[in-house]
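With one protein chain removed, the remaining protein chains of the complex are shown where they sit.
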Amino acid sequence: MHPTKFILIGAATMFAGTAQAQTELTWWHGMGGQLGETVNTLATMFNESQSEYVLTPTYKGGYEDTLTSTIAAFRAGEQPNIVQVFDAGAATIIGADGAVIPAEDLIINAGIDFDSNDYISGVRYFYADSEGKMVGMPFNSSTPILYYNTEALEKAGVEPPKTWEEFQAIAPAIVEAGYTPLAQSHSPWIWTENFHSRHNLPFATNNNGFDGSDGTEILVNNDAIKAHFTAAKEWMDKGWYGYYGAGWGDNQTPFENGEVAMWLGSSGSFGGLRNSVEFDFSATYLPYWEAVTTEPTQTFIGGAALFALSGHDEAENTGTAEFFKFLSSPEVQLMWHKETGYVPITTAAYELATEEGYYEETPQAEVGIKQLLLPSGENSKGYRMGFYVQIRDVMNREYGKIFAGETDVDSAFSVIEEEGNKLLNRFAQTN
Amino acid sequence: MATTEMDVPVARAKPALSRRSFGGVKIYDHIVLWIGVFLMMGPLAVAFMTSTFDHVMIHREGMQVGWGGEFLSTYDTVLNQQGGFSGEITGWLMTKNSFILGIGFALGKIVVSMLAAYAIVYFRFPLAGFCFWVIFLTLLLPLEVRILPSYEVVQQLGLLNSYTGLILPLIASATGTFFFRQFFKSVPNELLEAARIDGANAWRFFVDILVPLSRTMMAAIFIIMFVVGWNQYLWPMLMTTEEQYFTLVRGIRNVMQSMIGADIPFYNEALAMAMLAMLPPVVIILIFQRMFIKGLVEQEK
Partner (left out) sequence: MAKSQFTNPWFPYLLLAPQMLIIGVFFLWPAAEAIWSSFFLQDPFFGKSTYVGINNYVDAVTGSDYRRTAWFTTIFTVLVAFLSLFLGLMLAVSADRVLRGRSAYKTLLMWVYAIAPPVAGLIGIMLFDQHIGPLVEFAALFGWNMRVGVDYWDTGIAMIVVATWKQIPYCFIFFLSGLQSIPSSVKEAASIDCRSETRRFWTITFPLLAPTTFFLLILNITYAMFETFGTIDLMVKGEPGNNPVTLVYKVYQDGFRGLDVGGSAAQSVILMLLVLVLTVVQFRLIERRVHYS
């Protein structure tokens, strides 16, 4: 344990001992390891910042485990005040009418000022309802960006690509320099969900699923993405792209080892890369196809958000609102941003970081936010689809088959469409 | 039950027999066994050695052969580092939970199944046949195939994150009952007749005669069931979402979780935890080897 954290906790315990009538709040989350430590520090800071509430965070395992145990607890009437839910689980929790108090209502009811415009635009809508009301409070927000090994690109004598066309032009030189040009972690998130957002293409009917689950159909079987995967398969065959399976780490490792020159990962990976990589690296926006659009739009966030669960009394809800307010404050956001690499969620925090000169030292850390601030489009707010965990499983499976040469791009996408729609239809029946 | 009587003559006859086999066969046998030992123990040895290295090193270069010098600090971290917000969760706590699960499961199973087997073998009563078939049915469907509804039931009973909820559903399979049923059947009738003449009632006969008679059998089953309980993974994984109930085997998953994300996983700690999780069952099995093997093989009968 870090000595600072130890002191903080010591102080918090002493504090808890003196004040009696405090309202207890619980927060279940899915962040282990170093991130979990930072979550604990956040809670300690909140507890010290005021004397009315005591917040206890509990690590519940991975995102899926956290959601499952929350549901079990909800059914048993023992739900926490706050739960962290990941992007693919958003439809499940938001779709369960009455399980969640929208963050916006919660904050306003507690008499705290709220303006959704304070939040960065790529962040604002992902966990909102169709009218734009924020239901979840964005917490660990990240967005896909392109990391590159500076030495590798210098050796090849090329610049990082802005478009996939540019990538195709520079790839041979990178191969020449002795590297595999590209790898990517999490194809459903980067090359599917954010692919649609970046090119402003609709991803599902019913306003990308935001208008409700009835009759929502996935629009993934389109020419643009099929052309992309056809190209990606060709890249792989030429040795321009390395596919290392569905696991996140398996695709990141070859970049860290210096075998792969460019890697598509999360803006939140920055903190980890700093520790694991021995060469200079930088980052740039997620490339797009000029053939598809000349006006690329922003990406949206991945990661997870915090949801206030219903079934708690007024005092506790006010406490939760206070914590949300605390979390959104520029200072806390800046600390979180620097410590973890996740993007700050408010404009004010972003400005604070800029003023402090943080991005002059570490320009890579700014790429994600700048990308989230790019012009938005009809289809760049995100998506809302149920049983989405399984839909991602289907995508991962079919992409794996494409790259293993077990299927062709056309059949893979018709399978994804068919099985995705079947799952969406099943989900619609649960509500 | 034939094994016990035959062990002795076989052991005595052995030298005479092997004198007749060819030297070449023995060398072949030793080679086979050496390869076997290498393949069975090699991975464990490599895993142990790797656990003494630093996690960044393992991440970059994979499993290691040699001594990494981080042995003390890694194992100290795994056992003593306080996790969770409360700082209460340590490796020792997980070890304690593993013991509670292993011992609770083994004891619970022995008590419940001995009583049931006693009723089935020594009593004549109307529903005997029905009860026997219900118990038999549990052998057919392992917990794994009814895992989700079991979870829902335990949840409805409010037993999530409790030792009771952890242990009882695992006991529902009736392997132990069949075990004791076979054993009781082999107990000579004369014992019961003699006890009756002495005026012992059903309970006294059980406590004074059957239980002492089954002591070896109970010990053997205890060892087997302890290992089975200690090594449970799927059920504890679903059941225990609160860290203070995590077992060592369950804890490995947590370290692995970070393998999915962008952080460098603490491979060294995961492996150290795996080594610690392996230790108690191995020690018990090796110490009580004879008893364990006897109990295990008895299942076949």
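By letter and in written order, the chains are A and B; residue numbering begins at 1 in each of them.
FYI, contacts are C-beta pairs under 8 Å (C-beta built on N, C-alpha and C of every residue); 3 or more make two chains touch, one makes a residue touch a chain.
Quick caveat: nothing in here was measured; it's all calculated off a predicted structure.
Residue B:233 is the one among B:67, B:92 or B:233 that touches the chain missing from this view.
Summary of contacts with the chain left out: across B:160, B:217 or B:271, the touching residue is B:271.
Among B:78, B:160, B:217 or B:249, only B:249 touches the chain that is left out of the view. Considering the complete assembly, subunit A touches the hidden chain via residues 62, 64, 67-68, 71, 74-75, 92-93, 96, 98-99, 243-250, 253-254, 257, 387, 389-390, 393-394, 396-401, 403-404, 406, 415, 419, 422, 426, 429-431. Contact between subunit B and the unshown chain involves residues 2-3, 6-7, 9-18, 20-21, 25-26, 28-30, 32-33, 36-37, 39-41, 43-44, 46-47, 50, 60-63, 111-113, 115-116, 118-125, 127-128, 131, 134-135, 137-138, 140-142, 144-150, 152-154, 157, 168-169, 171-174, 177, 185, 189, 192-193, 196, 202-203, 227, 230-234, 238, 249, 252-253, 256-257, 259-260, 267, 270-271, 274, 277-278, 281-282, 284-286, 289, 293, 296-297, 300.
Keep this in mind: only the chains that are shown with their structure count from here on.
Work out the mean CA point of subunit A and of subunit B, and you get 41 Å between them.
Every residue of subunit B that touches subunit A in the complex is listed here, in rising order: 56, 59-60, 81-87, 151, 155-156, 158, 160, 238, 241-243, 253-255, 257-266. Of all residues in subunit A, those touching subunit B in their complex are 1, 9, 32-35, 40, 43, 56-62, 65, 68-69, 72-73, 75-76, 185, 247-249, 252-253, 256-257, 265-266, 268-269, 272-273, 275-276.
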